[in-house]
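Each chain you see keeps its place in the complex, though not every chain is here.
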Amino acid sequence: MFAGPTDSPGASPGREMYTLLERLFPICRSITGEGVRQSLSILAEFLPLNLAEVPSGTPVLDWVVPREWNIRDAFIEDSQGHRVVDFRENNLHVVGYSVPVNAQLSLEELQPHLHSLPDQPEAIPYVTSYYAERWGFCLPHSLRARLRTGSYHVVIDSELSEGSLTFAECRIPGSTQEEILLSTYICHPSMANNELSGPVVTTFLARWLMQAPRRYSYRIVILPETIGSITYLSRNLEELRRNTVAGFNVTCVGDERVYSYLPSRNGDTLADRAALHTLRHLHPDFVRWTYLDRGSDERQYCSPGIDLPVASIMRSKYGSYPEYHTSLDNLDFVTPAGLAGSYQVLQQCLTALEGNRIYRVTTLGEPQLGKRGLYPTLSTRESKQQVQTMMDLLAYADGANDLIAIGDRIGAPVWELQELAERLCGAGVLERVRQLG
Amino acid sequence: MFAGPTDSPGASPGREMYTLLERLFPICRSITGEGVRQSLSILAEFLPLNLAEVPSGTPVLDWVVPREWNIRDAFIEDSQGHRVVDFRENNLHVVGYSVPVNAQLSLEELQPHLHSLPDQPEAIPYVTSYYAERWGFCLPHSLRARLRTGSYHVVIDSELSEGSLTFAECRIPGSTQEEILLSTYICHPSMANNELSGPVVTTFLARWLMQAPRRYSYRIVILPETIGSITYLSRNLEELRRNTVAGFNVTCVGDERVYSYLPSRNGDTLADRAALHTLRHLHPDFVRWTYLDRGSDERQYCSPGIDLPVASIMRSKYGSYPEYHTSLDNLDFVTPAGLAGSYQVLQQCLTALEGNRIYRVTTLGEPQLGKRGLYPTLSTRESKQQVQTMMDLLAYADGANDLIAIGDRIGAPVWELQELAERLCGAGVLERVRQLG
């Protein structure tokens, strides 16, 4: 049975999601290291997660799992011994994957290692250097401008060493082998919309999915962006290809500004159709991006030869809002209502997929609905209008169109058609063409 | 030979059609009964109609032929013995298929059996109750508002009994088995645009079709809406599927307001292409409805598994004009000019179909038209323009496009291309790819 209206609503868990996000926020994550493990162990309180560790140096598709990075402390101290930049205050202060350093430098020598944003003088930018050995500090431009010439003590107490890449997986079996993939990433330090909203909403969606038996199986993966999805694909590609009917990359789902959609590579998969249908009905003013605007794990999932049906439903898309990849993407930008809205849209989209079947009318010509108690017996101009949706569904239930296609054609939300279609099945005038779940 | 210009024009029979409509107007029709038989016997004065009677209780697709309904009289009499509502004045006063009644009722008891339209206080609404046993009266809202409390004598002298459903068929053989279907319905009491314009225009079209040999065979059916087409399909489905190349549901063709088009279910049949082509050239301001706006026998003809190529060319479409299904859809609303216009458009559409062939140019490269006397020998800027249509036809006569498709592409009406194509066949530069008639 598909997810009916009875198990979807209830109190929206916006507040709970926000509380979880607050717990995760201070942790210093990167694509590897203790920050990821610590974050996943918190999520494991909510979900039965299987954690995997893939050793540094393991070849994964065209890539190699990098060394593991961990950091204990970092600062820039002026000649008076004041920490003018302090990792303990904000973990964005250190360039991700910085090699260790402990040196006394003049301001001039220090400058090439500093990153700031003149246009956003109060924001700390987020900078990484995963694949070249560098070190650096990020700081508000206003602070940088106030630094005086002189000598600075620079310390990054980090470690770049053989270790492993960590990711988590949760498999929720359904009544068929066919799967829906939910993928989200966890590899950014203290930023809220990109990225913590993703793992948090995904975790709560998974909890909801586990509450009732489903038609589809679900595969939930939480992994570092890019290298994580590449690693996951290198281990699961055949299975994913065989089973995945639709997938969503869950990211940037925490603010309240807009809803948005980013397609799969060719934009024509079931995931695309379900996402567009859902957004058109729930938030018709959503922003429609193209695949040229991509920037997350669809880059792997949709790449040539992999071609999984993965789309994205987001709120403010990565790269499109001023707070993106800065310290301003914080707990003020993300809200309980923002998280709850995304949760509901994704729930509705998954509900659309669960009930998306192909039906065929069992009669030749229109069925006589009156004798089955489905049609008002008194024909007036008004009553004719009332059965329009039912008749339109019957008119297009030709064994070729699925319910989402019919809904798009007749202008009705698929979740209403699902209920109607099952009622008409019960009355014997429709039958399922593909009895899958 | 297709219908050339010589047999199509002549004096437009608008006045004759209107006179026939006036004769049919007063008859009280329903989906069964003497009213239908009486109407068809009048049409049989004009056309060689075969009448069929299908007994009540006969299963027809998902339906059953209902009992036959006949009515002799009906009224509401006040305590002074005045008939405040009288069937003999207007047969719309009685709810169609009302069971008999003879009772003395208070106004309060009577009210649930009354139907009126507060928004159109002078109109009698048209109401039926085919598939549930009820009785009722329809009256102007202004009259209803004037009814005083008191006792009313209510009589409906009707009969609902085993009988039969009546329909008529006229088959006009052509030079091929391939058929064009013209279907119209006859089951409404005194209303003019919906429905009497349909049988009247169809009858005159059939007379015109019989005047000359045709390429296509024609199947004219006049039947009660819905149950009639279902009954007809139940008896003729295989033949219709095998032979029908295009069909039209002829309805609402009597007023002067607009022209309109309603497609088949997927909108891509030959009937759709011919209808659109004709309206674009003759009445480019026509209204284009979708299949979601359907409401007549295309609901049966185009239903999944039946899928006949049936479209509608109309004037003011059922359900879209304020007079629809009221006593205001009367002999003032329909006019001789309105009927004549529809007649001409449908004639032109059938002419388009008759001559719609696939041609192929017989030469490689452009044919030398000059040596065949088809091209002006003096090349000036003006003369080049004159042969443009001929050259465009030759350019697209590639053995794949039919003439309607070519006309749509080059912006020329197909009836001009037909004449030209036959001339070019005569000159040996075109040949018919499918010699069908």
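For clarity, chains are labelled A and B in written order, and residue numbers in each chain start from 1.
To be clear about the criterion, a residue touches a chain if its C-beta (ideal position, glycine included) is under 8 Å from a C-beta of that chain, and two chains touch if they have at least 3 such contacts.
As the structure is a computational prediction, the values presented were derived from the model and not from experiment.
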Whole-complex copies, counting every chain including the 2 in place: 3
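Please note the rule applied: only the chains that are shown with their structure count from here on.
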CA centroid of chain A to CA centroid of chain B, Å: 54
Contact footprint of chain B on chain A as seen in their complex: 360-361, 363-368, 370-371, 375, 377-381, 384, 388, 391-392, 394-399, 410-411, 429
Residue ranges of chain B touching chain A (in the complex, touch as defined): 61-64, 115, 125, 127-132, 134, 226, 229-230, 233-234, 237, 265, 291-292, 294-295, 299-300, 302-306, 319, 324-325
